[in-house]
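With one protein chain removed, the remaining protein chains of the complex are shown where they sit.
Right after this comes subunit A.
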Amino acid sequence: MPPGGAALTVRTDPGLPARFGLVFVGGAVGTLARYLLSLALPYDAAHPPGYAVLVANVLGSFLIGVLAAAPPRSDRLGAAEWRLLLGTGVLGGFTTYSAFTLDAFSAAVGYGDSATGWLVWFVLGQIVAGVAAALAGLAVGHALGRSRG
């Protein structure tokens, strides 16, 4: 933190109610986007896996990488506020671990009519794909950051 940076951070740091508000609005938007995706690709517990969750989790992991490396800039919202709105809120709400656990549990106990071995690869593959997507997002974000100077 450069000299004077701390004071600047304190001045622009949003209060607790504002931070909860940003996370709430972002979380509602992200959750709604995932819900609409799940209507297009519905989850059927008897026939896992969940493709809507896979798409949301990998796409959300890519976008959070971009966000981490190239946070939006604006006069009205500071970097911390953008991170709460888009990172903690929208992408935290868009991606999910609870529905992902349904497939992980099915893979672990051999529940459902999908081949269990295939489900294990689907679950481990989703973790690897999420990390790879976040790495790709970080790379894209760093490139964006360099191009805008």
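Note that a contact is a pair of C-beta atoms (placed from the backbone, for glycine too) under 8 Å apart; a residue touches a chain by one contact, two chains touch by 3 or more; residues count from 1.
By definition in this document, contacts and distances are computed from a predicted model.
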Protein name (UniProt record) of the chain left out of view, among "Glycine cleavage system H protein", "Oxidoreductase, GMC family", "Carbohydrate ABC transporter permease" or "Fluoride-specific ion channel FluC": "Fluoride-specific ion channel FluC"
Where the unshown chain meets subunit A, residue by residue: 19-20, 23-32, 34-36, 38, 43, 45, 56-57, 60-61, 63-65, 68, 84, 87-89, 91-102, 104-105, 108-109, 123, 127, 130-131, 133-135, 138
